[in-house]
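Every protein chain of the complex appears in place save one, which is left out.
Letters A, B and C name the chains as they come in the text, with residue numbers starting at 1 for each one.
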Amino acid sequence: MSATTTGAVPAMPSGSLMRRIAWHCRYDEKRELWIGWWTLVAFYNLYGLLFFVLARTQPPPQPSLGPAEIVQWFDDRRSGLLYGYAIVSIVGGATAIMTATLAYTMRRMSVSRAFAYSYLLIYALATLPGMLIMGVACTVGAMRPDRDHALVSWLYDFAFLSFEGTMGVFLVGSLIWMAAVLLDKNRVFPMWFGYLNLCNALTEVVVAPAWIFRRGVFAWDGAIAWWINMAVFVTYTTVFLTLLRGMIVREDFGSGPLPELASDRAPASAGTLGAAR
Amino acid sequence: MKRRFEQRLRFVWLALSAITLAQLALGSLGQQDALTPNAVVTSSAIAIALIKVRVIIREFMEVRHAPVLLCRLADLWVVVTGVSLLGSYFVGMAHSAG
Amino acid sequence: MTTVQVSVAPRADGSDERAASSEKPGGVRFVPGQPDMWAFVLFEALVFTSYFTVYVIRRTQSPGPFLQSQTHLDLHVGVFNTLVLLASSWSVARCVQATREGSFRAALNNAYLTMLFGVVFLVSKVREWATAIAQGFSFTTDEFFSFYYFLTGIHFLHLLIGFVVLGVAVSRIRSAAGAAPELVETCATYWHTIDFLWVLIFALLYVMR
Partner (left out) sequence: MRRVDGELVLLWTLPAVGLIWLSAFLLFPGFVQPMSPAMSAEEVVAFYRDPANLPRIRYSMIVFNWFAVGLIPILALIALQIRRMGHRTPIFSYAILACAAGGPTIFLMANLFWLTAAFRPERDPQQTLMFNDLAWVTFSSQVGFLIAQSVILALAIYLDRRERPVFPPWVAHFNLVVALLLIPAAFVGIALEGPIAWNGLLSFWVRNIAIGLWIVVMGVVLGQAIKRQQAEDGAMTT
């Protein structure tokens, strides 16, 4: 990174929220990291809202529905699907900055850059099965109410199988993060988060029966293949968002071990923090 | 000291193996009506398994020397699992019978 | 392969006291291995509890078919599997003890013995699956067999990871004579988890009615 030319940094104002935000945007050394973190938080909330409330495709419907019921399912939520997935396709690209931020945590570790690059590429790819294919299939399924029933049910299967059933990217991605955390000597993340990545990776294995079963606990809406996995995934996501926040606070832009969190919560001026190192 | 620890590990292993063999007897119990649910067999199977699990955690995994918090958490998990398994068994059986 | 580093964070209990405690069990309280691994064990154990609970609930909804299918499992195989894993737990516990005392020859032997028991378990599990499949019981045959293959399969996966973990322990024992035994303890903790999860799986698949 090139030399910065910030000059004198005025003290952080204590006034209104907007003024403080403006100060952070102009002078905060860590603004790129904070943009990434807030994008992650905003995106996951929006994602939950879009999938659970607007499009109502989560929790997933039964895979055992017949063609007529599937057409009914599309009829029930036509505009939710069309508007919901339109918004998904607008904000979907935000995953790029999220993935980049997470890849940066690996860049900050004492491990090879190959970890950050692999993670970046894997999760850039993950967006497609993660939501975009589903968005296309649901939009096409919802846009013509008079479409042939057999084809609507094909679109339904395609949407949910692509969403629930493509596990490899998340499996390998979690394992790469796990290996990076366990090998890291800079203490960017605690070891237990490395192990938690393994838990998340194992649940990706557990989803696989969704390709085989149309009903029961292993189907794509099942207690094991969906509910327990979702619980693990939500835990995992909450944990890494929290840890990432701590990591950004501790970040000193050096290459050695990340400093521990200062016990006294004095608001260290971001400008001097970087200079002191 | 070393010897005492070794002996203790061996004793634990022998005890666990003996309980497992007892489970063999339990599983073979009343083989002729293997097709009817048996609350006694089920609850003793789960209870024995949880006792074994607790012994493994305390002895082999050395939680008995661990800080109290870890002991409590491990015991809590055993209790949660026991309540959850036995609870869902009995509630489920009562539900399907009723 | 380089060894996985030991957590360098200063620990509240202090490793020095622990070195003393190996001579005097029952003395100072300490967490065996990394506390991080314990977080994993408790979390993963909870996930398994939820799998088991779903299984028991599904079972009680149709007890007849489950019991019918259960008769096709050989209890003796299950008992044998359990005994093998208990033996492996015993040997890995002795491996930890030997590492603490600095008798690395014994530690290595016990680690290899653990691997051997692990392999015996794997072979016997694969044979059991092969027999069941040959008899026409597959993953999709009925709900009991779905659960049977799922629970044994996910446990099998944990066991495979266990070999990697044991490999890490062995390389640590070989490379760092006299170092703190924390990493070996951590690996042993993982291995015991495989054991105690199997004890529950055994009771739920083979014994309960």
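FYI, a residue touches a chain if its C-beta (ideal position, glycine included) is under 8 Å from a C-beta of that chain, and two chains touch if they have at least 3 such contacts.
The structure displayed is predicted, hence computed values, not measured ones.
*Asks:* Going by the touch rule at the top, give the shown chains the omitted chain contacts.
*Replies:* For the complete complex, the undisplayed chain touches A.
*Asks:* Touching the hidden chain in the complete assembly: which of A:Leu120, A:Val207, A:Ile224 or A:Leu243 does that?
*Replies:* That would be A:Leu120, which touches the missing chain.
*Asks:* Looking at A:Ile21, A:Leu49, A:Ala68 or A:Ala86, which residue reaches the missing chain?
*Replies:* A:Ala86
*Asks:* Just one of A:Val71, A:Ala100 or A:Leu244 touches the chain that is missing; which is it?
*Replies:* The single option touching the absent chain is A:Ala100.
*Asks:* Just name the one of A:Leu155, A:Leu171 or A:Val188 that touches the chain not displayed here.
*Replies:* Residue touching the chain left out of view: A:Leu155.
*Asks:* Hey, which subunit A residues sit against the chain that's not shown?
*Replies:* 1-6, 29-33, 35-36, 79, 81-83, 85-97, 99-101, 103-104, 107, 116, 120-121, 123-125, 127-128, 132-133, 135-137, 139-140, 142-144, 147-148, 151, 154-155, 253, 274
Operating definition for what follows: only the chains that are shown with their structure count from here on.
*Asks:* Counting C-beta pairs in contact, which chain pair ranks first?
*Replies:* Highest contact count among chain pairs: B-C.
*Asks:* Roughly how far is subunit B from subunit C, centre to centre by C-alpha average, rounded to an integer in Å?
*Replies:* About 15 Å, centre to centre.
*Asks:* Could you work out how far the Cα centre of subunit A sits from that of subunit C, in whole Å?
*Replies:* About 31 Å separates the centre of subunit A from that of subunit C.
*Asks:* Within their complex, state which residues of subunit C touch subunit A.
*Replies:* 4-5, 7-9, 34-37, 39-40, 43-44, 47, 50-51, 54, 58, 139-140, 143, 146, 150, 154, 157-158, 161
*Asks:* Which part of subunit C faces subunit B closely enough to touch in the complex?
*Replies:* 13, 21, 23-32, 38, 42, 45-46, 49, 52-53, 56-57, 59-64, 67-68, 70-71, 75-76, 78-79, 82-83, 86-87, 89-90, 92-94, 97, 101, 188-189, 192, 195-196, 199-200, 202-204, 206-209
*Asks:* Which residues of subunit A touch subunit C once you look at their complex with the stated criterion?
*Replies:* Touching subunit C: residues 182-183, 185, 187, 190-192, 194-196, 198-199, 202-203, 205-206, 209, 212-213, 216-218, 223-224, 228, 231-232, 235 of subunit A.
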